[in-house]
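Every protein chain except one is present and positioned as in the full complex.
What follows is subunit A.
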Amino acid sequence: MALSGMRGLSVFISDIRNCQNKEQERLRVDKELGNIRTRFKNEKGLTPYEKKKYVWKMLYIYMLGYDVDFGHMEAVSLISAPKYPEKQVGYIVTACLLNENHDFLRLAINTVRNDIIGRNETFQCLALTMVGNIGGREFAESLAPDVQKLLISSSCRPLVRKKAALCLLRLYRKNPDVVNVDGWADRMAQLLDERDLGVLTSSMSLLVALVSNHHETYWSCLPKCVKILERLARNQDVPQEYTYYGIPSPWLQVKTMRALQYFPVIEDPNTRRSLFEVLQRILMGTDVVKNVNKNNASHAVLFEALSLVMHLDAEKEMMSQCVALLGKFIAVREPNIRYLGLENMTRMLMVTDVQDIIKRHQAQIITSLKDPDISIRRRALDLLYGMCDVSNAKDIVEELLQYLSTSDFTMREELSLKAAILAEKFAPDLSWYVDVILQLIDKAGDFVSDDIWFRVVQFVTNNEDLQPYAAVKAREYLDKPAIHETMVKVSAYLLGEYSHLLARRPGCSPKDIFSIIHEKLPTVSTSTIPILLSTYAKILMHTQPPDLELQNQIWAIFQKYESCIDAEIQQRAVEYFALSRKGPALADILAEMPKFPERQSALIKKAEDIETDTAEQSAIKLRAQQQPSNALVVTDQRPPNGTPPPVGSLSLVKVPSMSGNSDYNVVDQGVNQTNGTLSKTDSQPPSADLLGDLLGPLAIEGPPGAVHSEQTAVSGVEGVPSAADAAAIVPLEEQTNSVQPIGNIAERFHALCLKDSGVLYEDPHIQIGVKAEWRAHQGRLVLFLGNKNTSPLVSVHALILSPSHLKMELALVPDTIPPRAQVQCPLEVTNLRPSRDIAVLDFSYTFGTSVVNNKLRLPAVMNKLLQPIQLTAEEFFPQWRSLSGPPLKLQEVVRGVRPLPLMEMANLFNSFRVMVLPGLDPNPNNLVASTTFYSESTRAMLCLVRVETDPADRTQLRMTVASGDPTLTFELKEFIKEQLVNIPGASRGPAAPAPAPPKGPAIPPDDPAALLAGLL
């Protein structure tokens, strides 16, 4: 067919095709780009035809994957050409080259609007197409009403109206807040009466978008959708051109059924009956035919009908019919149908009462796990994971393990994670669980994250019956010739703790155990060596009577590592060496690890995160939210207070469950006592993160999942307890966030108070990171808002509730965060005067139908405005003396202090930038520290601190704070007090009953601070 020739373009394309290699092609492209650039430079000499040609060439080059960073202007300018041919090219090339975020598009808005409201139908179409394909927020703001008018105008022909419908869909989908659809329910209902199937198809897509947000508004459309479906299914009044391989528009059928899935229930019995008739007809009447396209089209309709049936929660009979169909599908040869059968069966798991029928197909599904097609294998894995319960866990997990050795690398990680979770959730007995995990490490060690083996250690530690068994297993694996490093870690740990239980068995004497573990030492990395050292120390301790030869061997190793460059290894070597010389006392210090407090498996949490991350907001998902279903996978949402799930092995663990802070404290102290001075190093691998899960609850800082702080976090105003606290006025609202934050918000905040970058908040949809730079009294925080989803987050709002002492300016936060994108919002902070009040970020966004709102404390806290300063005794004491007595110097006896060794207290001070000056105070039980505070009113102000501790009672101390500003002195004193008293979580932050800070240099007589100081 002869096509409108553009000779220059054809020649260029031929040239490219004739290039022998990539290099030649690049040369030719560069030449052409140079040519185009020069031609565009003196634009006057360019005819419209030439301009058109060059713009097409640009697009072609762009399509080949080369950067085209110029000429966008020329493409955009063609849009305003008066003639159709140029305009057409302008619109289409612009839509291909640019995306909605390009600034150039702004230039075209006026022309586009004129074309849309003008009378030239062909121009209208071009403009609507471009806006529909790449229109962004500004287009929505200025064009949405015009587009709406076109859609419902009776004078417009179908070709314009169908484009208007989809154009509106795009604008609405991207910016639902800008496009006003009030009162559109009636209009939509009218549009569904449309006879032209092209317009109807487009309108149906629009309806899907509208109902997915507000199904209750569009009730009147429901019966009409059912009518359309009936009309199509019966093939009444469907023009020939809209049938596809004899099927009346399969696409419109699919879309209509999709729209119906957004209505929660169908109340009208007549409508419901007609719909079920249609569905029954589709379910029964779809046959497999030879023609591929016909087959695909009819099955597209069938699968959508299946989804709709599941959604409507039809009678059991119809459901079993569906499951039977799916059972047939997963066994057919046609790969597409097999894939979809598995996929839909997984969705079917959410429906009650069919799990047992699905289980009958287990063998077939396991076969699919070995399918040559990875897409199908993935579906099979998902389905097996979803259908697993106590009755079939053993079979399924063993299948997964078996498959692990032969599966391809892309799937191994997922496979091992899922096997580990299932093993944990549904273990019939714990020894089986230990077996599974050890096998997992053996077969796919690279993919077994630390979480998994930590979990094994937790279970074994908490279950005495299990300990000898685990030790035997660990010993057996060590005999294997080449084992994974994770296996070395876990077996060394287990044998260190429990090998003495095996002592009578052959090959299990302390010496044997030691030598087989020590064999592995040359092959392991530095992160494993500390674990091995702990194991040696424990072996030594258990060797009774002492074996001198073994002792010398181990001591030699300790001595060797005493000069190791890795601090963790070195410290352990030194300490173990010293300890092991203490003889029998060693047994007390290196006693068995105490039981771990029970908590939700980090593994399962992780899996949930992954799932919510990838799960799209969909009809199915919506339904899952609307109805309580007993799905095993997605809906496993337990309350945030860490109650163990009702199912599975967790309940087998014989540990007093942790119900609150008080319990936690007991455990914490217990551990400290048992392990004495070694509490920090004993058997903890180097980094806190590494054993974070294992020892997390024992760490000194805030309790993970501490009941109190999490609950307040959910209610939105975490840690800002007092409404009377004048500065952080945060209205206590009832919030109905359905989205749970990941991690503890309070903990994240406290971590950020001590460092300058990190994550402030995270939930399945968004992650908010903070990076801060502080200079004197000014700070620049950058908030990183990252959308974790594949669909955009909309209606994003961020408001800073700043206390009066902070001047804060937040840059514009975009309303929409595109999929998988991260936006940065700088926040400028100026500190006017000293105060401990905390700024709050009131943050909300909409995902699907749920509005998520959180009030997050911002780490713009007092210590950020401090700068440590080193003073000598000659500088310190004159200052100290010159600041005499209240209000510049305040003294207070603080009781209820968290007991800390002096060294740690010094570290604590340094961590919030109050610099401890060692040796300045002659009394070794005292600390003297200094820092500089910056604010606009005080400028740089020197602050001096002295803490006198009582070695007999570490829970109280006397603190004196001095500075040249009374408010500063008071605030700093209170601040330090908070850090020292520090009941984790809730009462940190602005202390609830804190006395009102003095507002100026003149202190009112009733100022409690002054009174306090006076009392002392």
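The definition used in the following text is that a residue touches a chain if its C-beta (ideal position, glycine included) is under 8 Å from a C-beta of that chain, and two chains touch if they have at least 3 such contacts; residues count from 1.
The rule is simple: contacts and distances are computed from a predicted model.
Only one chain is not pictured, and the protein name UniProt records for it, out of "Calvin cycle protein CP12-2, chloroplastic", "Nuclear cap binding protein subunit 1", "Transcription factor bHLH63-like" or "AP complex subunit sigma", is "AP complex subunit sigma".
Annotation: of A:P223, A:P264, A:P428 or A:P818, A:P818 touches the absent chain (contact as defined above). Within the complete assembly, A:G132 is the residue of A:G71, A:G132, A:P741 or A:P803 that touches the hidden chain.
Among A:L197, A:L384 or A:C753, only A:L197 touches the chain that is left out of the view.
Only one residue in the set A:I36, A:A127, A:L143 or A:L166 touches the chain that does not appear here, and it is A:L166. Against the chain not displayed here, subunit A makes contact via residues 1, 3-4, 10, 13, 17, 56, 59-60, 62-65, 67, 83-85, 88-89, 92, 96, 99-101, 122, 128-129, 132-134, 159, 162-163, 166-167, 169-170, 173, 197-198, 201-202, 205, 239, 241-242, 244, 249-252, 254-255, 258, 293, 296-297, 299-300, 303-304, 335-336, 338-340, 372-373, 375-376, 378, 613-616, 618-621, 790-791, 818-819.
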